[in-house]
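Note that one protein chain of the assembly has been removed; the remaining protein chains are unaltered in position.
Letters A and B mark the chains in the order given here, with residues in each chain numbered from 1 onward.
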Amino acid sequence: MAYRLKQLAERVGARLEGDPDLRINSVSTLRNAGPGNISFLSNPAYKPQLSDTRASAVILSEDMLENCPVAALVTEDPYLVYAKTVKLLAPRSEPPPPGIHASAVVDPDAKIHDSASVGPHCVIEAGVQIAERTVLGPGCIIARDSRIDADTQLVARVTVCHGTRIGKRCLVHPGAVIGSDGFGLANDHGVWLKIEQVGRVVIGDDVEIGANTTIDRGALDNTVVEDGVKLDNQVQVAHNVRIGQHTAIAGCVGIAGSTKIGRQCLIGGAVGLAGHLEIVDNVTLTGYSRVNSSVKRPGSYTSGTPLQPTKKWQKNSARFRRLDEMARRLAALEKKIKA
Amino acid sequence: MAYRLKQLAERVGARLEGDPDLRINSVSTLRNAGPGNISFLSNPAYKPQLSDTRASAVILSEDMLENCPVAALVTEDPYLVYAKTVKLLAPRSEPPPPGIHASAVVDPDAKIHDSASVGPHCVIEAGVQIAERTVLGPGCIIARDSRIDADTQLVARVTVCHGTRIGKRCLVHPGAVIGSDGFGLANDHGVWLKIEQVGRVVIGDDVEIGANTTIDRGALDNTVVEDGVKLDNQVQVAHNVRIGQHTAIAGCVGIAGSTKIGRQCLIGGAVGLAGHLEIVDNVTLTGYSRVNSSVKRPGSYTSGTPLQPTKKWQKNSARFRRLDEMARRLAALEKKIKA
Partner (left out) sequence: MAYRLKQLAERVGARLEGDPDLRINSVSTLRNAGPGNISFLSNPAYKPQLSDTRASAVILSEDMLENCPVAALVTEDPYLVYAKTVKLLAPRSEPPPPGIHASAVVDPDAKIHDSASVGPHCVIEAGVQIAERTVLGPGCIIARDSRIDADTQLVARVTVCHGTRIGKRCLVHPGAVIGSDGFGLANDHGVWLKIEQVGRVVIGDDVEIGANTTIDRGALDNTVVEDGVKLDNQVQVAHNVRIGQHTAIAGCVGIAGSTKIGRQCLIGGAVGLAGHLEIVDNVTLTGYSRVNSSVKRPGSYTSGTPLQPTKKWQKNSARFRRLDEMARRLAALEKKIKA
């Protein structure tokens, strides 16, 4: 797709500075752009690359305009306008044609809409319902009684266990497992007795689920992922977790059983949340934090210690082992001085 | 399945309080239960929900009985009795019928018991042995010379690499990979030389392995998962690890090479264990702990720092960088005061 810069500005809602007839055919980074490319500047770390860019135009904020050597689309939110621009210039590829590939194994008791596409080597069990325009890429397994709503895409090799519900316009990446058994065990004199997991997974609309992410079915009630939630790769969502609308969770996060996460939260990579917690709306948990207690007020939270040269760290961490003693000694000294 | 409350009490070994003829047909949570449901109270956090429950009966301990507005099954271990109750009221679904699906690719030199079930798109290589009543769900790959013993179920899309042994009554969830190469490398003047991994994976009886969990084959000796071990999702077990009987390991745990974990251990989510360690029996490692040294005595162990508002954390973690210096200054001050 190609656009005149003026057309682009109108479509993405930004102010045009420069030649309105410039022809733009793709998006690129400041460093690698060339003629016909539009670039963007959102993260200030990349500001030094602006003056040397060979892009035809750059999406940026008002305060960056004076340093911009080429045409510009000016906006308060360059990252959002960039997102809209990519969607125009590099739309997702056409979905595969409707129909069921000859190598797919589909139970006669499954209902698959005529406009849906079922790829090679998919397996669809009895009682499954696949709605209009839904695309199952190669190698997907949809176990009995699951329902997948309209315009959802399972890219490839997604496993959906029995009774799962997936909403509209979802996007699920390869290797994801939705509806596997929760980790429920009762200890019977030293031997683990499995607790059958009879809940299911319910995924809302417009949810994205990353590669090799796992979402367990509920023990009794359901595990729920609300509308607009975005999960990155290798996230683990345990049984009976609930994730509120429009919360985004980065890669490698683990959420233990029955924890409730509010709406519009941002959870950084590799955060670990213990079970049975409540995180309110609008909470940010920075990457690699250990969350062992509920968070009752919006804001940003962190745990951990900073990276140091290993030798320095060894000395400091040895002191951490006796930090309580150190605090007592300090208090004793204060008392002594005061007396 | 439906039971009279009296029958249930007998079958699960609990004392009945209330109408013995109450008809119970399913299990539910205190909050969502209705007539015909039995619920349970084990985690004290849910005690406030007891007085309002609309369950027909509740499984609970003696000391909760006075607050229970409905019939009860009284026991010292409500969670265990709940586990037994779910098994009765919501048994696992019937296994698929025996036989090999037409779309499965089975080497003529594989031995598959007549009572076993091999699902669609499975691949079974030469020398494989599948015992009686074992169920391979859709998309499983069993590489050459592996053996899977009786009554084991691979739910779907499990990959078992060559020469692996899996015991009786195991349950393996989708996406698990058992027997992949260990991460063995020797550095040859800056270039990594792969160390061929010639050991295998040996899994005992009654082992559960979670979705997308990976267990590497041994470098020379075997990687061993003993009887009754339970592994949650996205656990990584490196080469030559040994996990002792009835140890339970929660999601996202990583265990580096050659580490030995004892029996009856409890390892919380996202714990990381370095290589070549020994953890004795009956050790609890709380969630998100970093384990860098062997644990020689039973008990509960932890590492990490607590979650804080990011701004407070920044100040505290900056001090951590100089904790050793701080300890020296404190000692100097003590000396001065003493003098």
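Rule of thumb we're sticking to: a contact is a pair of C-beta atoms (placed from the backbone, for glycine too) under 8 Å apart; a residue touches a chain by one contact, two chains touch by 3 or more.
In this text, all values refer to a predicted model and were calculated from it rather than measured experimentally.
Checked against the full complex, the candidates A:E125, A:D181 or A:D232 give a single residue touching the omitted chain, namely A:D232. Of the candidate positions B:I100, B:V128 or B:I141, contact with the hidden chain is made by B:I141. Of the candidate positions A:N212, A:N240 or A:S258, contact with the hidden chain is made by A:N212.
Think of the hidden chain as still there; on subunit B it touches residues 103, 105, 121, 123, 139, 141, 143, 157, 159, 161-162, 175, 177, 180-181, 183-188, 190-196, 198, 212, 214, 216, 220-221, 234, 236, 238, 252, 254, 256, 270, 272, 274, 276, 284-286, 289-293, 295, 299-306, 308, 312, 315-316, 318-320, 322-323, 326, 329-330, 333, 336-337.
Residues touching the missing chain, restricted to subunit A, are 26-29, 32, 43, 45, 77, 79-80, 82-84, 86-87, 90-93, 101, 103, 119-121, 137-139, 155-157, 171, 173-175, 208, 210-212, 228, 230, 232-234, 246, 248, 250-252, 264, 268-270, 287-288, 304-311, 313-314, 317-318, 320-324, 326-327, 330, 333-334, 337 (touch as defined at the top).
Definition applied: only the chains that are shown with their structure count from here on.
If you average the Cα atoms of subunit A and of subunit B, the two centres end up 25 Å apart.
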